Each structure stands twice: as C-alpha cells, then as structure tokens.
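Missing here is one protein chain; the remaining ones are kept as they sit in the complex.
Chain naming follows the written order as A, B and C, and within any one chain the residues start at number 1.
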Amino acid sequence: MSKYVLGHNQYGKAENRIVKVTRKGNDGSWHEIRDLNVSVALRGDFRDVHLSGDNAHCLPTDTTKNTVYAFGKEHGIDSPEAFGIRLAKHFVSSQDPIREAQIRIEEFAWERIPVPTRRKQHSFVLSGREVRTAQVTYSETTGLQVISGLKDLTVMNSTNSEFHGYVKDEYTTLREAYDRILATKVTARWAHSALAADDPEHDWDRSYTKVRTHLLDAFAQTYSYSLQQTLHQMCERVLDHCPRVNEVRLNLPNKHHFLVDLEPFGLKNDNEVYFAADRPYGLIEGTVHREGVQPVIATSDWIVA
Amino acid sequence: MSKYVLGHNQYGKAENRIVKVTRKGNDGSWHEIRDLNVSVALRGDFRDVHLSGDNAHCLPTDTTKNTVYAFGKEHGIDSPEAFGIRLAKHFVSSQDPIREAQIRIEEFAWERIPVPTRRKQHSFVLSGREVRTAQVTYSETTGLQVISGLKDLTVMNSTNSEFHGYVKDEYTTLREAYDRILATKVTARWAHSALAADDPEHDWDRSYTKVRTHLLDAFAQTYSYSLQQTLHQMCERVLDHCPRVNEVRLNLPNKHHFLVDLEPFGLKNDNEVYFAADRPYGLIEGTVHREGVQPVIATSDWIVA
Amino acid sequence: MSKYVLGHNQYGKAENRIVKVTRKGNDGSWHEIRDLNVSVALRGDFRDVHLSGDNAHCLPTDTTKNTVYAFGKEHGIDSPEAFGIRLAKHFVSSQDPIREAQIRIEEFAWERIPVPTRRKQHSFVLSGREVRTAQVTYSETTGLQVISGLKDLTVMNSTNSEFHGYVKDEYTTLREAYDRILATKVTARWAHSALAADDPEHDWDRSYTKVRTHLLDAFAQTYSYSLQQTLHQMCERVLDHCPRVNEVRLNLPNKHHFLVDLEPFGLKNDNEVYFAADRPYGLIEGTVHREGVQPVIATSDWIVA
Partner (left out) sequence: MSKYVLGHNQYGKAENRIVKVTRKGNDGSWHEIRDLNVSVALRGDFRDVHLSGDNAHCLPTDTTKNTVYAFGKEHGIDSPEAFGIRLAKHFVSSQDPIREAQIRIEEFAWERIPVPTRRKQHSFVLSGREVRTAQVTYSETTGLQVISGLKDLTVMNSTNSEFHGYVKDEYTTLREAYDRILATKVTARWAHSALAADDPEHDWDRSYTKVRTHLLDAFAQTYSYSLQQTLHQMCERVLDHCPRVNEVRLNLPNKHHFLVDLEPFGLKNDNEVYFAADRPYGLIEGTVHREGVQPVIATSDWIVA
C-alpha cells in the first residue's frame, strides 16, 4: 500500500519501425511500400505493477511490438489511421486490465524513382518533405478518437507579410515591418468527428491529402498581418472544406529571416539578402474548432480542474 | 467574424539563450555563471490578432526576448524558478490583454575547472549530465504554479532487476528475465505546493539538489521487478522527503540492453556482453501525487471533458 | 618560439545561413530563392596568431561572414559552386597572408507552392529530399578545385538485391540472402576537371541535375549482388555521362531492413514485413576515378607520406 495516489500512467513500446512491401500486378512486380514508426501506450489497471512489481496485469512491451509486426502481415496497412484503429481496439478488447490504448504513428513518404520498364516498380526515394502523423485512442468507455497530422512541413512566403500596430512597452525595440519574409515549420493536428472515426470506409489517405493541400493553399494565399492571422486562416480553410474534421491545431515556429545590414559596405539591401536565424524563434500555437465541439487535441497547457 | 471557435492559443519567444556572469569577491575575480534557455508563452485576449491581424493587443515576441535579457541584468538570476516567476508575473501585470504567462526554462550546469590560484575562478566545463528544467505559470485568476524538473539523466543498474510473471498472449515471445540490466534516461517533473510557490524565500536550488538526490538514491536502491515499480519508488521517495512537493511525474524510456548470443562462437555469455539498442524502446510514464491534490503536470494524454 | 611544428591549420566562419530573394518579371512579382549554409576556411601564414596571439595577419571570422552576405548582394548567387569560387578567390587575392581558401556550401532546395495567379510566385515549400553540397578550394599555387555533391538522399530497392558467396569464418552467422531490401542514404561527392572549374560559363546547376539523375537511375537499375557493386555502378554511370567529372566518391550506409520472424504467430513472412534498424549499419565507401587523374576527394583514411 502507498499513502500516495497513483495518477495518470501508461506504458508501451515506442518507435517500432515497420516497413511493409505489398506486391501487385500479375507477377507481383509492382511494389508499394508503407514505412511507419509506431508507438503503443496502454492505460488501465496497472496498480500492482507499480506498487509491488506484480506483473500479472502487465502485457510486456515486447508483446506489443510483436503485435505491430504481426498485424502488418495479417491485416496489411491501409493507412496509419486504419492501422492504429485496429491496434488500439485489439489491445483493449483482448486484455481485461487494459482500458484504453493510444497508438501514435509517424509515416515517412517514399516516391517512385522513374524507371523505363513500366512494370518493374520497386525503386523508391524518400520524400523528406514532411512526416505524416496519426494518433488513435480507443477507450472502453468513450470509444474512438482519431487525430491526424503532419510535422516538419517548412514553408515560406518571400513577401505579402507585414507586422505593425503592436503594443510598445519599455522593452520594445522591434521596428515595424511592411514587407518581410514569413517562414514556418508547420506542425498540424486535426481531430476527426466520430462519424469519420467510426466509418470503416473512411478514406484516410484522401482526407490527408486534402487537408495538406488546404493548409498549403491557405498559407500561400493569405496576405498576412501576423502569423496568428495566417494560422487562423489555415485552420478555417480546413474546417471549411473538410466537414468531418472538427478541430485543427497548429504549432507554428516563426523562422526569423533578418534583413542583413549592408550599409557599412555601401550596399542597399532592398529585401534581398537575409540571415536565417536558429534561435530564439517566435512560437505561435492555436486551436480552431467547430461550435459545440469539445476540443480534444492536447496542448502544452497546464491542466486545470 | 469567424463561424468557428478560437480555442486554446498562446504565443511567445522560444529558446532565448542567456548566460549571466556574476562577479564576486573584493576584486570581482570570483565568477559565477548561470546558463539558461528561456521560453515565453503568453495567453489572453488575442482574438483580433487571429481574426483580422489587428495587433493592438499583441506584445511582440521580440519584446519578450528583450525582457528576458533586461531582467537578467536588473534582477539577476537566483534560480530558474525565481527568474521564471518574476517574468511570468511581469507579463501578466504589465499588459492588460495578457491573462496568463508560462515561462519554460532549461538550465545547463557548469562546473569549475580547478586552477591553482584560489581567487581567479573564471574557468568552467559544461557538466553534460542532465538538464534542469522549470515551468512557471502565472494566471490572473488562479495564481502561480511552479513545476521543476530534469531531463537526460541516464542511469543504469547492472543487476538487481527482474521481469517475469507477466501476461502471455498469442503474440508473446519474450523470455522471463531473472537478472537483467535496467537502464533509463530520466525525465522528471515535480509540482510544488502553493506554499512553496508563493514563498519568496523558498530555496529552489536546494530543493532541486534534494529531489535529484532522492531520485538517484531510489533508482540505485530499488530491487526491481518492473520499471513501473522503480518509477513508483522514485516518486514516493521524493514525496516522502520533500513536504512542499505535491506531485511527481516520471517518463522512463526503457533503454534495452540485450544479452548477445555468443553460443555460435562457443562462448558463454554470463550476463557480461550486451547490445545497447536504440529503437524500439519501452516507455513507462506515471504520476504519483498526494491525496487531495489536483494533479497539474501535463501528460501526453488526450484531454477529456 | 615553439620547439614544436605548427602543422596544418585553418580558421574561418562556419555555417553562415544566407537566403537570397531575386525578383523577376516586369513588376518583380516572380520570386526566386536560394538558401545556403556557407562555411569559410582560410589557410596561410598565421604562425604569429598561434604563437603569440599577434593578430596582424588575422582577418576576423566576423569579416568573412560579412563578406558572404555582401557578395550575395553584389554578385548574386548563380549556383553554390559559382558563389564559392568567387568567395575563395576573393580571400586569397585580397589578403596577403591568405594562401588558400576553402568554401563549403550546403544548399536547401525549395519548390513552389502552386497558386492560381500565374505571376505572383512567392510561396515555397522546403523540399526535404536531399541537401546539395559544394566544396571550392582556391590556392595561390595550385589553383581551383571544385567538388560538388549531395547528402541525405535516401533510396530503397524493395527487391533485385542478393548477398551470398561471401567468406565464412568462425564468427559468421549471417544467412545468405537471395532477395532482400537494399536501402541507403547516399552521400556523394564528385570532382570536376580543371576545364569545368576554370570555365566561367560552366552550368553548375545543370551539371548537378544530371549527376543526380544518373546516380538515381543507376541505383534503380542495378541488379545488386553487393552494395559495393551498386556503388561502383553509380560511380561509373556518372563518369560515363559527365565528361567533365573526373572522380566520384560515394559513402553508402547500408540501412538494414530485417525480415521479421512471424513464425511464432503462425504467419509466413514472404518478404513483406521488415524491421528498419538504426544501428549498427554497414558502411560502404569508395572512389572511382578516370585513369591518369589524381584523386582529390578527402577520405576518412589515415594520411600516409
């Protein structure tokens, strides 16, 4: 017995790297690949594991790893979300002490290397552009929650960005900008409605492509007066076009590009030469969701009652 | 106007790297340094910044950066927590639209390089052992919340760890272990009571050293039947010895050390030669808190109503 | 005076991040960007700087940084190689003690985000696929040496790779493979002839695209019996098609994909489900050059007289 309370706890195997090759065509010479990094977290009745080291309720993390690979073979990988849903439901339904499972997946995209022979398609190059993410949580009591996302999508507008009219206090030295570079490395997450999550026919890949396109479009087409405004436009655009998405959260580091002072060298820098800085960086984060919807995407906030 | 709801949002300047030199002694030849990475996040009434790009409520992130450096000079850096409290209160009290500020700090420890002359102490070597962390949140309505912590503290027991008696299902292949290496890279966070947070005399450095020592002691002295059990012992130990700490949360990746099979080479591996694996790794997370206390340390959980 | 010999030494400013925007079209609304990371190393007569701290021969690294940005404005950035040539020659010709300068450049590629308006082209997304590299060395005595390259280009063949017939000794346990995944993260460097280096009209961008295409083609089209064989084919292909390239060196980590044993779960793994391992990895490195040419690309070798 402990005089203290065991609060939120979870365990599992993180970062299981699985690559799945699917052979198509009459002779199987058309290959498709999916390349995932799968993390499993289990929640439930693990009190004795913590208090006495009695492992009778503990499914080893090694077993959860095996399950990821076995499911890759048994059920294939239609999409990160579908794979995550299958895994999450399995752990909760197959083991009594497990009440909730959360599967987090990163997907690395590969593109074909063009080859002259049409059929022999088995060569790929890693598209380093962004990492697709999915977080699936299945709970015995509250059911399924699917959050899709992406990270490391770096974008830049070389004009059409201003920043002025802000508060000035005694520590303000920033000059107002009427034409600046706006660059950010997008981390996006969007929560799907129960309608989508519970629909076995939901096309997760198509949904992903659609959201990604709208995020890029909104970034490119917004004349920006603040990165917050761009963030809001990006979220709105997704909600406007994707009826089964209920909530969008963006994390946008402002990757500062500072105009270099070339005057000491007798040169005029007419918004041409920039120093790309590492740290510090502005960090703009925000959620936009539909009315009447309870936001579910985790923030870095402090949890209050 | 937007037909959607602007939910949780915050902005600020992340990763302001500040190094502060303090000169002591009659001739100032005894130097002390503090080396911090300070991130600022502001929350409040920023609706117009998002909806129309009207920045009248927006204190630039650049100003928050300037404030960090100016406060370093004006008030010094007694500890990460004290510095964070001062900054958080400043932003909330000085700007009307700012209702809440969160300061996150990493501190890098330096140790003296011993030199023969006793007084001229200005040479240091970076102790790469762990990073000290602090998260201070000050809200107009709910006051001060201080969470201290550390990360990247890697520890190992080369024996006194077992793992058996666990659930076996159809995907289980793991063999039970009666003597294994237990290694983990500790991320720890602990929440202080309001008594500590609101006490201007609270010795945050001493508190840090004490918690760190108890975490290490508990890790070293626990005969472990599961990493969860070790986690719980470490949390309990801190709560037992630090009356002003209300809650402890640990994130313990299980850094697997696999016994190498040397039989093909006619050799017996009597728990001597291990392969240290990178991925996947077990990941054990848990919170232990005092009875009657509302946990405040963020988890990677999904937020439910 | 020192009783020891000051051997090879160099200094400079590393990792100057410069982004250059060029406005084209009648109204300047068509933007082009180049995004470089430029490192400068200077060699020459710096004996006194080392022995006595007399800096009379020392051009500050800060000045070399300024020169990078000023040259970006004054001369533009036609290509990493052309920019590097200009910088290297400048340092050697403008300062007497500097006898040799080496400029190393990484270029990050950006692609346009498609927008409906044809003219307003100022939105970009970072293509994370590979980093282009260039190393230009200019010496008072031996002239110009240009080495182009790329790194972080990750490629995979999901079949058409075998490995067998190798040496077996007492420590060999590897099973022969007749169908395996071959994946690697290519680091390539290729040295240009003096004809190319000294030709002010040489089209470095076109040359880069050509080499890159041949590397990818050769990787995709080689039926491989060893990664060394694939390496050699890739090098040969470049030398065959690019007459002004004299030497190619590849560094190919063998990114192992291990077939997961699914038999314990009653499943057959017919080259479908793989575990992508991190460490250790095979590392295959090699240079192929034209006859009669002195190789110039640095290896990780030990330098012998």
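The definition used in the following text is that a residue touches a chain if its C-beta (ideal position, glycine included) is under 8 Å from a C-beta of that chain, and two chains touch if they have at least 3 such contacts.
As the structure is a computational prediction, the values presented were derived from the model and not from experiment.
Colleague: Give me the subunit A residues in contact with the hidden chain, please.
Modeller: Residue positions of subunit A that touch the missing chain: 170-171, 173, 264-265, 278-279.
Colleague: Residues on subunit B that touch the omitted chain in the whole complex?
Modeller: Missing-chain contacts on subunit B: residues 17-22, 31, 33, 35, 66, 69-70, 72-74, 110, 113, 115, 122-130, 152-160, 181, 216-217, 219-221, 257, 260, 262, 264-265, 267, 269, 271-278.
Colleague: Extract the touching residues of subunit C with respect to the undisplayed chain.
Modeller: 2-17, 39, 41, 46, 49-63, 65-67, 70, 94-95, 102, 135, 137, 142, 145, 147, 163-169, 171-174, 224-229, 231-232, 235-236, 239, 247, 249, 253-254, 279-291, 293-305
By definition in this document, only the chains that are shown with their structure count from here on.
Colleague: Compare the CA centroid of subunit C with every other chain's and tell me the farthest one.
Modeller: Max centre-to-centre separation from subunit C belongs to B.
Colleague: Over half shared numbers or under half: where do the identical copies subunit A and subunit B land at their interface, same or different?
Modeller: Because over half of the interface numbers appear in both copies, subunit B and subunit A meet with the same residues.
Colleague: Closest chain to the protein's overall Cα mean, using per-chain Cα means, please.
Modeller: Central by C-alpha mean position: chain A.
Colleague: Using mean CA coordinates as chain centres, what's the gap between subunit A and subunit C in Å?
Modeller: Computed from C-alpha means, the inter-chain centre distance equals 31 Å.
Colleague: I'd like the Å distance between the centres of subunit A and subunit B, where a centre is the mean of that chain's Cα atoms.
Modeller: Result: the chain centres lie 24 Å from each other.
Colleague: I need the residues of subunit C touching at least two other chains; which ones are they?
Modeller: Counting only residues that touch two or more other chains, subunit C contributes 264-265, 278.
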